[in-house]
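Sharing a structure with you now.
Every protein chain of the complex appears in place save one, which is left out.
Think of it as A, B and C in the order they're written, each chain with its own count starting at 1.
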Amino acid sequence: MINRRKFLTVLGAASPVVAALMAFPGTVLAWAENAFKATSVEDAEAALFPGSQAQPSGQVKLKAPQIAENGAVVPITVSTDLPDVSNISVLVEKNPNPLCASFKIDPALQPEISVRIRMGETSNVIALVEAGGKTYQASQEVKVTIGGCGG
Amino acid sequence: MTRLMRVFLLAIAMSGMLVACSKQDATEAFAPATIEQSVADPDTGLPEPDVPALLKQAETLRLQAAELGHEWSNHGPTILAAREALAGGDTGEANRLASLAVLMGEQSVLQAKTEAGRWRDAAPE
Amino acid sequence: MKVKSRSKNGIAKVKLLAKHPMHTGRAKDADGNLIPAHHIQTLTCEHKGKVVLTADFGTSVSKDPYLAFTIKGAESGDVLKLSWVDNLGESETVEATVG
Partner (left out) sequence: MALVFAALANAGPDEDRQALVNYFQQRSPDINFESYIDGAYIYDEDARQQWLDLEDFPPYEFDLEEGEALFNTPFADGGSYADCFENGGIAIRQNYPKWDRENGRVVTLELAINECRERNGEQPYPWKKGELASISAYMAYTSRDEVFAIEVPGDDPRALAAYEQGKQFFFSRRGQLNMSCSSCHLEGANVRLRAELPGPALGQVTHFPVYRAKWQELGTLHRRYAGCNEQVRAMPFPAQSKQYRQLEYFQTYMSNGLVVNGPSSRK
């Protein structure tokens, strides 16, 4: 639990300077529609990394809960000590569209990403890491229960 | 789902009794989980049921339970479903639902009276 | 968008929360009508004029998306520019100073 004082300090340290609706920078690459609309892990993977077959790797670390508190908000962290990381992607096998998020990693970034995702049911969560032109993966089952009560 | 719910109901009713009802008379205790079974078979050869009378009784009991702060949330909907079945000409279903509604009313009023005399026993000393 | 960032030894941890409904396109409203998909597609972080992170989102990212990442070579006082654009063309850009 963050107490009030600590929380205020953290906030103060990073006051947003501008918060306005602006034109989006035109430099970004196109959103990978084929990968996000894919309905299987295989199709999503093929669309993201054509011609590459992901190998299971102990160097890909996936931090996910055993039992999700609520499927609407499941905290996931993916990190790796593989060199030359260019992409980290998070997939949920049994979601209608398995690909949740895909991150293009610049060399200036540490290969570690945390994100909160949705899960419709108990499923494997898969982390894909592209490094040095090859793809690696780690997966973990996350149980999603239908909650009735809870705090 | 209903089956699961029943198992859950039973488990709760049993654990509740184990923990908190040790001093209760058997006549006072009631097990809500068994209600549906007990009225599930209306074809007993008894005379033609007076569904409107049952509905009136159920509604009176519902108001009584509400007054005591113990109305069950599915009581009103059960009465409504019985009325709809009656209006639709399904007397058997209307009778089953109306009888269920009467029983729910009796149980909720009994719950209110039982709890009024029992709740202190549940508080830790 | 809310951003918290702090640098230690030239390594800046960045956390953000972007206010967005992230409608999946599969949920229904109170009247039983499908709520059309409305979700962030791309979120970027620029540091010193260079895009260091491009995050592409589908509909399975939670409402009000949360993201945390770490930039090497970012000092206190550096300005980060964070932007998102969604599938309906709406967007938001904020600048945040690394603490």
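Please note the rule applied: contacts are C-beta pairs under 8 Å (C-beta built on N, C-alpha and C of every residue); 3 or more make two chains touch, one makes a residue touch a chain.
Quantities reported herein were computed from a predicted structural model and do not represent experimental measurements.
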Task: Give the labels of the shown chains that the missing chain contacts, considering the complete complex.
output: A, B, C
Query: Which one, B:Asp50, B:Glu84 or B:Asp121, makes contact with the chain that was left out?
result: B:Asp121
- request: Would you indicate which residue among A:Val41, A:Ala54, A:Ala68 or A:Val129 is in contact with the undisplayed chain?
  value: A:Ala68
- line: Of A:Thr39, A:Gln59 or A:Thr145, the residue touching the omitted chain is A:Thr145
- prompt: For chain B, which residues touch the unseen chain?
  reply: 8-9, 12-13, 15-16, 19-20, 30, 32, 35, 66, 69-76, 104, 107, 111, 115-116, 119-125
Message: By the contact criterion defined above, which parts of chain C meet the unshown chain? Give residue numbers in ascending order.
response: 2, 4, 15-17, 19, 63-64, 66, 68
- prompt: Since one chain has been left out of the picture, which residues of chain A touch it in the full complex?
  reply: 1-5, 7, 65-70, 72-75, 114, 116, 145-151
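The rule is short, and it goes like this: only the chains that are shown with their structure count from here on.
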- prompt: Considering only which chains touch which, how would you classify the arrangement: line, ring, star, complete or other?
  reply: other
Statement: Here the gap between chain A and chain B, centre to centre from mean Cα coordinates and rounded to Å, is 49
Query: So, what's the distance in Å between the C-alpha centres of chain C and chain B?
result: 52
- line: Touching two or more other chains in chain C are residues none
- line: Listed in rising order, the residues of chain C that touch chain A in the complex are 1-6, 11, 24, 26, 41-42, 44, 46-47, 50-63, 65-73, 79, 83-85, 90-99
Query: Which residues of chain A touch chain C in their complex?
result: 10-25, 27-29, 31-32, 36, 72-75, 77, 92, 95-97, 99-106, 108-110, 112-119
